[in-house]
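Just one protein chain is left out here, and the rest sit where they should.
By written order: A, B and C. Residues from 1 in each chain.
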Amino acid sequence: MADTVDQDATHSNDTLLGADELILNMGPQHPSTHGVLRVKLKLDGERVRGAECVIGYLHRGVEKIAENRTYQQFAPYVDRMDYVAAISNGLGYCEAVEKLLNVEAPIRAKVIRTILTELQRIASHLVWLGTHALDIGALTPLFYCFREREEILKIFEKYCGARLTTHAFRIGGLQYEAYDDFEKDVERFCKDFERRIQEYVDLLTGNSIWIGRTRNVGVLNAADCIALGATGPILRAAGVKWDLRKAQPYAAYDRYQFEIPTGTNGDTYDRYMVRMEEMRQSRLICLQAIENIPEGPIFGKVGKVIKPAPGEIYHSIEAPKGILGYYVVSDGTVQPYRVRIRPPSFINLQALDKMIRGHLVADVVAVIGTLDIVLGEVDR
Amino acid sequence: MSPATQAVLHFLQTWWVELVSGVVIVAVVPLIAGYVVLVERKLMADMQARLGPMRVGPHGLLQPIADAVKLLIKEDIVPQDADSFIFWFAPVISMVAALTSMGALYFGPDFRVAQDINIGILFVIGVSSLGFLGIILGGWASNSHYSIIGAIRSTAQLVSYETAGGLAIICALLLSGTLRIHAIVDAQSDHHVWFIFLAPVAFFTYLVASIAETNRAPFDLPEAESELVAGYMTEYSGFRWALYFLGEYANMIVVASVATTLFLGGWLRPFPNVHWLNWLDLLPALFIALVGIYCIYRAGKQPVKIQVWFMWAVAFACFAVALIFLVPWIFASLKFAILGLNGAFWFLLKVSAYIYVFMWLRFTLPRYRFDQLMHLGWYILIPLAIVNVFSVGVALLLEAEFGWNRWLALIVTTAFTLAIALFLVRSHDKRVAAASSASAATSDSYAG
Amino acid sequence: MADESKPSQEPESTQAEPKGASPAPAPKSAPTPAAPPAPKPGAPSPKAPAPLQIPLDNDLVRRYRARFGAAILDALEDRKQHYLVVDSAQLPEIARYSREDEKFDLLEDYTAVDWPRRDKRFDLIAILYSFPNNIRLRLKIPIAANEHPSSLVDIWPTSDWLEREIFDMFGIEFAGHPGLKRILLPDGWQGHPLQKDYDILQQDTAWVRENLGIDSGQ
Partner (left out) sequence: MLDSILFYFFGGVAVLSAALMVTRRNAMHSAVFLITTLLATAGIFLQLRAEFLFIAQIILYVGGIMVLFIFVIMLVRLDAPIHQIRFRMQKLVAVLVALALGFEVTVVLLLARKLPGGGLLIQGSAPADKLPPNSEELAKSLFSNYLLPFEIASVLLLVAMVGAVVMAKNRKGTDES
């Protein structure tokens, strides 16, 4: 909490009209701030003049803990950051340390990792779509999205026993072999998901109220995105055709064909369309991947004790929210000297103030939804 | 007997129908409103691939009673320096307004409270418009930022949509020529057509206005959970909150009954005067019997013993009611009662259909933003309603002066109104596009 | 080549002072996965790992050296990733040059590493990425404990919160930052957690007692 002592709703300086410029406090227990985020809105009547985010309520000091754990021990902490997309956090960390060790995971492990990460991307986008639609007032999409997400979590549970904080990957490869009908489950989900996406599209895409509430709300053009470091769907919705999975492929992404969806004027509606298209693309990747999962070992040549040579590396992946980067410094011991995590939600949230200037209070809720932030990752 | 008791007896003799129905309304309507809440939750659940309340009673049938008891027991919190007199008084106003406006309504050819008041429909609208007094006072008395904003917003919404609703009702009154509710329905049976077909635009305008008037579905801004955390009801809890909640649902029933009386032919069965369709009079009994059979079919599937009995009891009740509907057919002397019983059935069927549309919209549509809502109200709905009143008037003039066939006149004028409506919507979209392109340049967004 | 030599002696020193509090290296990690071919027990226990940083010399480095000369203290490559060690005095010019001329338009990350043993205690790490040429470069800026490096907010606006976090965690104040105050920890918090001498069990007991009314967070 940046500043603890503060009246709830204060009247600060008067504006031209003599009407007070109201400071309205949203959160940290507000139903639609997606976690413990507190936004201090400077309001002039209903119009927002500025927003200051007060974060840190969920700060657990993950980077300090990393300096006191071995490389393997720190892996489960990584799942607790963006708890909605735990698997992609794990993928990022394991690949970073593998890079540090100059070791490559075997191809079978890479393919299984890619499938699970893409399923996790779909699950993360489903959580985003459900809560975002709920904030704007559409009650039904939430339950449809969570019904599909339940299928994905069942696959995770069958694979590694956990649904949310899975710790599915190990440094050097995979702990568990893909269970018997892994391909069958994923295929059944992907086949069914095609019809399900159409249900969301019927409910929302053409809906004039939905368009009215999202078109030209929270506009962030390409230049601002890059300047503010906003990446992921927000950058693509602004028209930049760039995806780290294509630009610098990792895991097994170079084996599969998929499109990069982009928007035109970077408003909430475009971000909605980009994320919907991303779900379809992830589905295609999974379908291509399960056609042939190559045989072979699932764990590379990494001993039980990991002592990487002193030095440092930076490795980043395309997480559902944006670029998730790991900067790991090793001093040759079993414990990392420094682990820095580049949190996409934290940096995307910085754009909130610029995006909602001049909007109404109802739009603040929509813009926080479209940023798709998870407070575990913002606060670390 | 002393003169006083004689006077009282005399009074009772003359007014016993009104008194009984009055007591029934005040006692039964909150219960019905409770069950409407249950139906809404079950429907919402069904549309969202889940089960809804299942725990209290078989299939959650006792849920409203459980809710009522819970709300009664809950502590009534009065905010610290709230205006306690008005804080206590406001929910009562909104509940009383909804119930009194039911007094003038006809729930069937002879189920009514007030004896065909000369200004029937006007009474209902006037008294139900008192409801939002309760909302403003409630918002003001709870003395918190959120509720004041919620109260102001909801009043602005109600005022602007009441105008549109009133104008839509004027169209129907033009066609019926009278304010008496019974006479309106008789007019519809004389014309052999429901007014919805003669003035469809008016019905649509009234549908939209009534949704906004009861703060529901896409217009439920005042208590939009995600922004203002329950608007004017934020500080209320326990029974006072229940009063507001039941007031809203009672209001919904009132609005649905007005729409049924005015546009959907009140207690007339479909095609009332088509004689070869007279078997339709048997439909109510048939329908209820079917429900009974379904209950028996389900009884076998109930896991718990008591639920099986309950299902059988419900089935038995349905068959009893079906019999009551059939009695007038058997005994010739009770012929007159057919219209009465069937009328009530058809009226309630139409009212529940209307309320179903309310609920259906609530589950599918997202919520309007406040300025969009006002924009829709003032720039599209009210001009459309005015043009519609004008066009229905012209149609009646054509029919009276120039001897046009009524149907032809109304079709021509409705086409004219729809053309105007299209123009209004297109200019609205152009304005939105213009405002948004302007906003894309400046940071100040959609000014509306 | 100052940077290269340091890490090699570093391991001994940090090895020496792990306090009792920090848990000994973890007990055996998860049971070795059965499936993989059983690696020889006690696999080739890595002998003193040979430093992998090799001097780097490509046209990018030459352009930087041509432009800034002595300010570019070192250019190295570690595990096929390029990074420049840069003098903090010239930081704004180098940053502006990287952004305008070298097209590194995205400041992907901006953080710090604490080397308490060195005279220039902190290393500011700026990870730059260029969309047009799809390459990544790391700038390492060694700064002393009480030095105030200039802020990069007007070059990359994204560094606003990143610099606030560095200040919050390391105590490095940035000159010219619009609103430099803590971002994750409460304002009244004493101490900067990610500094090496800030023990993991240490608490700002004063703040906890004052605000939460309990004497210790543990």
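Note that a residue touches a chain if its C-beta (ideal position, glycine included) is under 8 Å from a C-beta of that chain, and two chains touch if they have at least 3 such contacts.
Just so you know, these numbers come straight off a predicted model, no measurement behind them.
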Touching residue (missing chain; options B:N118, B:N278, B:N405 or B:S427): B:N118
Options B:D83, B:D110 or B:E399, residue touching the unrepresented chain: B:D83
Absent-chain contact - pick from B:V36, B:L99 or B:I136: B:I136
Contact residue for the chain not shown (choose from B:V17, B:V159 or B:I324): B:V159
Subunit B residues that touch the omitted chain in the full complex: 7, 11, 83, 85-86, 89, 117-119, 122-123, 125-127, 129-130, 132-133, 136-137, 140-141, 148, 151-152, 155, 159, 179, 444, 447
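One rule holds in what follows: only the chains that are shown with their structure count from here on.
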Distance between chain centroids, defined by C-alpha means - subunit B, subunit C (Å): 65
Gap in Å, rounded to a whole number, between the CA centres of subunit C and subunit A: 24
Residues of subunit A touching at least two other chains: none
Touching residues on subunit A, where the partner in the complex is subunit B: 9, 22, 24, 30-32, 46-47, 133-140, 142-144, 147, 203-204, 207, 209-210, 212-213, 215-217, 219, 265, 357-363, 365
List of subunit B residues in touch with subunit A within their complex: 44, 47-50, 145, 218, 220, 224-229, 362-372, 432, 436, 439-440, 442-446
Complex contact set, residues of subunit C against subunit A: 7-8, 10-11, 14-15, 22-23, 25-26, 28-30, 32-33, 35-37, 39, 42-46, 48-53, 78-79, 81, 105-109, 111, 113-114, 125, 127, 131, 134, 136, 138, 156-158, 160-162, 169, 181-188, 193-194, 196, 198, 200, 211
